[in-house]
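First the structure, then my questions, so here it is.
All protein chains but one are shown in place.
By letter and in written order, the chains are A, B and C; residue numbering begins at 1 in each of them.
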């Protein structure tokens, strides 16, 4: 079975495994206050060109999202995002479980626009009875989005401006950030993201790490007491060093970007291969998730040899399925898949 | 200024004020365990023909909604309702603040259908990854709805059946229940409601009481420890008797139904009067809330003498506004309004 | 049956009932934004000599406590109070239900001291691992306390100083504030309380109102968006005017203080009467709650004619019981009780 259903199918990049093995029996203090974490924080701040940022390591994405959001909002404040937003659609009400409404609106290609933020702000504050409605206070975006699309620099800056004008915070979920930054169509840098977001996270789980996400808080007003919230929400790893070791390895010499580029090459190979075969795509994704429209009959045939993620029915005899590439995808597997989809 | 903006503009029906005055200096124990509450519970159970129900008195609607829902759901379970649902649109995230997602879907005329419930159930359980999504477990409806429409007996029974088939609970918000039951188009009785809902509440605040709502729990499995939840959520009135005295007065001899009928007569008078003048309605409401499309110019003129609730822009020079009648509405005021809307 | 078990046995002071009757059919807007509430806010601010305060009206004490506390604290922050504190011992986990730990410590006579606050602060911040423990951020006191004792001006000022030094907020629960202020031993004024607390509430339910508590927020930093939290927690009364009418009546010409003095006279009569009979007291209360040690045999005899609140076993054949007086207590009843306790 060759798997394409997601980007967390394997363990970790061999260099990370080596780093874990090398440091395995060294003794450190716990809870992320060790020298490995400190070194990782430094290389990440350098990569973001943001010396004042606070960097924290968490184990997973849902945990990062709920911890960040619970840390920022007062009880009556809500998260604004598109319907497909991970916090709205794939986290079993993790945000609501911390007491906050997710105000989900219809996006375009999985993205929210600056105009929509302004509109929602106006809708809320224009209403005489705004106290009867949750107050949109934090904009949640992911980059790449759930549909594999990415924000341009112009879009991100417009969103930042809208947030400033509306007195709202901007949080970017970068579960697949590496793949977004490595996309041919991308014009954003880590520095741009750090400059425009109040908080964001750099995903490790899906981009070469064994597990782990690096939360970067650039807004100083949001840095206070964040470690308490991590602990309270169950995210403070006793052996915090495990995360430091991994992120140091990923960022000390550009491994994160290098392996992201590999994933993107594989995605482009797949995309162009399937396009040439006449396949159509549900969304025009420039990143590692490809949403392809496939005849059900063809899918049955693929099932014997490949895994993919079923998305939804497209029309009577056609479905949308997702193929993902990753840092670990082998070219021969992509070529085999293209061959078998003929 | 003559006010039509809502149905809680005045204090209370004179008979209730008298009852409060008569009992004022009598001494009772607190927290709803006095003889007045006991008597009120009895007349309500009789009116519902449901001797096994548990009846609890709460001060307001949002409080009733959040207490009932928090009492029933486990953390990962969600409320299913239409977008206009009061718990979704007018309670500042009260349900989310107890940890639960409100799954709001597009209704029709403010109502959810049995088919939609089945569909949502299928969507949830059909998905391989259902554990990544909140589980719809309780259907919330209001009758009348936020648009003034009502459920027919056939519709309610179909919803009950869908809930049974889908292993979901049914909760009816009856903030304006009296007006619904008194509508000409209504074919439901209190007994039907008690038979088909697991929990519902009979609204007092908007139907003649000074304040107060009577929560009726007909499903025995949901009755356990409900008083703890009332207390925890801040809804246990020290002088619980105040609610007992009022609901006894409303239900001992049919006052609740009688004053609801008055409100409906006034609503019909207004509706037919405006129809004759050529006004159009945003929703075809058979109850005490009338949503009328009015020219902005006309509204300016009305503003000097009347209050109404602005709803939204309809088209360039027209708006939707709400006029409400109630137990306290005076015929002369309705006639004056019709006259001034010529 | 003559009842002494609590101070919320009757309805309301006749003047309040009259005010409710007089205004009953006048029409106002809802949710506390009417002219009655505005007038009540003004007389309360004047009584507190604090023009900058924000005044909000809530229905009950638990509701006021949970709304205030949820509004102020971030998720990892906790309430510091004595074990008997109402929020710790009598509210079914209302504070925890909003996500916050109540850190309860052993007080003296129901009171916390400035030294204890400093100690707890030191304990928290001195610990290397403070992030593993909730952060004490708000001191909760009641005046009078659950044992009927009161804070002196010197004590309150010392607590304020400790809170300032420890970067903590001070919140005073004044469910029985009138009785505290009317105590012979009291040297505090409303003004002192407003000056020394960040937030406090003036209890109406137990001091002559039908129901209702007036929350006074003197710290401007804590005033923002408070109405959202009221609504979310279910405490925003549709007919908010009911609370305004009552508090205006209580404060427009000193009724609140006058009826509190009556309660205190009755309490002193009872206390001195029982002292003369040789009864001992569990706590030396200078307010309207008297905690008396009574032989079980005597209690049996009293049961036929009087109600009191059983507190706990004192020694083999003796118990502690509470007798309360209030604005409504009749002198003849107190005298009868003293007579029957001979």
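Here is the rule we use: a residue touches a chain if its C-beta (ideal position, glycine included) is under 8 Å from a C-beta of that chain, and two chains touch if they have at least 3 such contacts.
Here the structure is a predicted model, which means the values were calculated and not measured.
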For the full complex, which residue in A:62, A:120, A:145 or A:196 touches the chain that was left out? A:62
Return the single residue from C:3, C:41, C:101 or C:160 that touches the missing chain. C:101
With respect to the chain omitted from the figure, which of A:89, A:105 or A:210 is a touching residue? A:210
For subunit C, which positions touch the chain that isn't shown here? 75-76, 78, 89-93, 96-102, 128-129, 131-134, 310
Could I get the residues of subunit A that touch the absent chain, sorted low to high? 1-3, 5-6, 8-12, 14, 17, 20-21, 23-30, 59-67, 91-94, 97-98, 205-206, 210-211, 228, 231-239, 242, 307, 328
Residue by residue, what part of subunit B touches the chain that was omitted? 31, 70-71, 74-76, 98-99, 131-132, 134-135, 225, 227-229, 231-232, 236
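One rule holds for everything that comes next: only the chains that are shown with their structure count from here on.
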Inter-centroid spacing, subunit C versus subunit B (mean Cα positions, whole Å): 33
Roughly how many whole angstrom separate the Cα centroids of subunit A and subunit B? 42
With chain centres defined as C-alpha means, what is the inter-centre distance between subunit A and subunit C in Å? 49
Interface hub residues of subunit C, defined as touching at least two other chains: 98, 228, 231-232, 236
